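Here's a structure for you.
Every protein chain but one is kept in place in this view of the complex.
Chain naming follows the written order as A and B, and within any one chain the residues start at number 1.
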Amino acid sequence: MNNIILDIQDLKVQFPINIGTVRAVDGVSLKLKQGEVMGLVGESGCGKSTLGFSILRLLRTPGRIASGRIFYHGRDIVGMSEKEVLKLRGRRIAMIFQDPLTSLNPLFSVGRQFVETLQTHEKGINKKEAIARAESMLESLGISKERLQEFPHQMSGGMRQRIMIGMGLILNPDLLIADEPTTSLDVIVEAQFLDLLADLCRKFNLTIILITHNLGNVAQLADRITVMYGGTLAEVGPAGDIFHTPLHPYTQGLLASIPNIKLDQPELTPMEGSPPDLVNPPSGCVFHPRCPQAMEICTRQRPPAFQKNGHQVNCWLYR
Amino acid sequence: MNYSPASALARVFSSFTSMGKKYGVEWWILVAGAAIVLGIVFMAAFPDIFTPFNPYDQAAGPQLAPPGGAHLMGTDNLRRDVWARIVFGSQTILRVSVLAAIISSMIGISMGLLSGFSGGILDRILSLIMDSVYVFPGLILAIAFAAMFGPGVINITLAVSVIYIPTYFRLVRGQTLSIKQELYVEAARAIGASSTTILWEYIFPNVIATTVVVFTLNVADAIMIEAALTYLGLGLPPSVVDWGMDLAMGKKFLPSGQWWLITFPGLMISLLALGFTMLGEGLAEILNPRLLER
Partner (left out) sequence: MRHLAKYIITRILLTIPMVLILLSIVFLVLRIMPGDPVSSMLGGHAPEKVIEQKKQELGLNEPMAVQYVSYLWQVAHLDLGESMVFKQRVTTAIADKLPATIELTACGMIITLILGVFLGAYAADRRRQVQDSMIRLYGIVIYCIPVYWLGLMLQLIFGIWLDVLPIAGRTGPRVFASTFEQTGFYLIDTLLIRDFAAMKDVMIHLTLPAFTLGLTLSGIFIRLTRANMLDVLKSDYIVAAEARGIRHRRIVYRHALKNAFIPILTMMGLQVALLMAGAILTETTFSWPGMGRLLLERIYLRDYPTIQGVIIVFALIVAGVSLVVDIIYAMIDPRIRY
């Protein structure tokens, strides 16, 4: 059974500002299977976070979804009313963020924030039950239940991030969007966190979108990887394949620029050029100004998705 | 190029609107504020254009006449024309407030620069004193000064000026401290720039923009305090034409319904204060968009 839980179709997200309109996400289509971990990678500004936010319609003004559809279990999120989206948030689809210190309200104890989440979505639940549920969630995350009375600033970074996951998963969603969750953690905590995520994913058959610019994270955890550039898709494929046989020139450049301790590299090979202007993106393929293999057609037309070796590549090289 | 007055006007108009598009509503607020201020300043400078009556003339018209006819804003109980008193009263209030603001700023800025720049014990003592004065209710301090100095234009100006000194001090000191630590100042020192040079060429220009904004708001506040003091009967002798005093006098006739005696002076005080405030707010946004929250 195919079991596609999320189907993004030609999504375009834009930010109209005074100097023009920023095309943050410019026609992205993506399908997610139940239970898989999808790594969403790309450099800063490529649109991956914006894509993540759009799924739950959390875009802050002036951002808006200009066109496209996001089907969740067959229902289009873009067309839903505010009320219906509220029901999805936290309950069917959850999102956790980069900095857990600033993602938790500093004035309320952790326990209160759990209870609030529960009471928002389950009308009948009383405070005692809610606290009990929060306690058991904490237990499964390896945190003692006394911590519920504490305030966010009293905890360590790693613990806060686990609390964030706890709050995200307490209502058993089937999709978790994690926006750069390890960027503010140190390396050891990061590893533990990723293990935790993998564990949760298996236990609850959770689908995870892991948005990150850190390819290492993704290597460890992801089943499939989506590479984005300049608001468009570059390549989508199984994690191992993307690493070993990257097809899109951008992916190749990205992987080549990572310092590798095992190789004897006298110099690093960064990519040429600089990130694209999203207000006036280059014509045709967004990457063409920096692409070492750019062809004539790349300057004229946006490449559609081609299939090769089980990857989807948006590049004219694979026509 | 067309040099007729009509086209010159058109050019001015179009540059106004382009500024307006660029900065949004803040520009128009600044323009409105400037217009009000300039209008009233003009009125103070050329009172005879605005009224044929003398504000001291106690036979200008009938007693307590309501607005209308020859007397745009009516007459008071001493048969003086109210509009004339408004026109001439603008001189008093403008003189006192602007002068007070100038004195305030000069003292406050120089002390702030000195304190921020030298640091050490001088800075700590000055800051402590300034913080305490800052916290003290301004009007009460002004009342105390005015009560002690006695009535007079100079006296009231001094009384009003004292209150705002801490504001300039804190602002300038804060900026001086942060600029002092900037790398480019260290670099200047390293190549041998003297303290005076640093003060004048590095710190001062940065401080100016915010200071101008504070100055306009200072004038607005000074206007309010001047009017409050004279309303309370302090600060100026009854022989001077002043809006606050007219309010105090008109208050007596409120129960008998002679509303024009209090409505117009109060309106003018509000308008003048508003003008300067809008000027200041508009300037703040334009000079430094981060200064005010949007």
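We take it that a contact is a pair of C-beta atoms (placed from the backbone, for glycine too) under 8 Å apart; a residue touches a chain by one contact, two chains touch by 3 or more.
This is a predicted model, so every value here is computed, not measured.
Listed by label, the shown chains that the missing chain touches in the whole complex are A, B.
For the chain missing from the display, the contacting residue among B:I86, B:A227 or B:V240 is B:A227, taking the whole complex into account. Across A:I8, A:V22, A:I65 or A:A94, the residue that sits in touch with the chain not pictured is A:A94.
Considering the whole complex, the residue from B:Q63, B:S132 or B:S178 that touches the absent chain is B:S132. Where subunit B meets the missing chain, the touching residues are 25, 128-129, 131-133, 135-141, 143-145, 147-150, 220, 224, 227-228, 231-234, 247, 251, 254-255, 257, 259, 262-263, 266, 269-271, 273-274, 277-278, 281, 292-294.
Take subunit A: the residues that touch the chain left off the picture are 56, 58, 60, 82, 86-91, 94-99, 102-108, 116-117, 120-121, 151, 153-154, 164, 167-168.
Note that in this section only the chains that are shown with their structure count from here on.
In whole angstrom, the spacing between the mean C-alpha positions of subunit A and subunit B is 54.
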